[in-house]
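As structure tokens, the structure follows; a few thoughts come after it.
Now for subunit A:
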Amino acid sequence: MGLTLHHFLILSAILFSIGLVGALTRRHIIIMLICLEIMLNAANLNLIAFWHFSSNPLLMHGPLFTLFAIAIAATEAALGLALVLAIFRHYKTIDLESIRDLKE
Partner candidate 1 sequence: MIVAFYLLALIAVLGAGLAITLRNVVHAVFSVLLFFSALAGLFLLLLAEFIAAVQVLVYIGSVGILMLFAIMLTTNVVGDPNRPVQSRGWVWGGLAVVALLAGVLLPIISRTGGQSPTPLSDFNPSVKQLGLVLMDPYFASLGVIALLLTAGLIGAVVAATGASEADQAKTVPENRPRFPNN
Partner candidate 2 sequence: MSLIGKGILKGMGVTAKNFFQSYYRKERLPTVEYPEEKATINQFSRNFPFLLYDGDDPVDGMRCTACTLCERACPPQCIYIIKDKDENGKAILSPRIFDIDTSVCMSCQLCVEVCPYEAIRMDSAFELSNENRFEGLLLNREELLKPNAYYHEIHPLEARETDDRMAAKAALAEAKKKARQKRARLAAKNKPPPGLKKTPPTRKKPPQREKSE
């Protein structure tokens, strides 16, 4: 029994769910960013798996799309963490439940 698309799809579904659970349940802001990254990575795995089992993988659409996704994820991480620093400087905490007000 070889590897099939199903293996990768189920794995990436599980990973995505783990990321989503984390994003919904944790209160630490950096952990939430990590969870976002986990979800993005699960999606990337999906893309690559679909590409690998597609009828014409030599078109390289999967890696191409993943590359762009990774680039965007990197930007998102950089911006997100910069915002974390800004939030911390302003509120002196990064516990999401203590940050209630948008103004001051």
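A quick word on the picks: all candidates are chains of the complex that A comes from, given by their letters.
In this section, contacts are C-beta pairs under 8 Å (C-beta built on N, C-alpha and C of every residue); 3 or more make two chains touch, one makes a residue touch a chain; residues count from 1.
Remember, predicted model here, so these are calculated numbers, not experimental data.
Novice: Every candidate listed belongs to the same complex as subunit A; state which one touches it: 1 or 2.
Specialist: The touching one is 1.
Novice: Okay, in this complex, where on subunit A does candidate 1 touch?
Specialist: Going by the criterion above, the answer is residues 1-11, 13-22, 24-28, 30-31, 33-35, 37-38, 41, 44-45, 48-49, 51-55, 57-64, 66-68, 70-79, 81-86, 88-90, 92-97.
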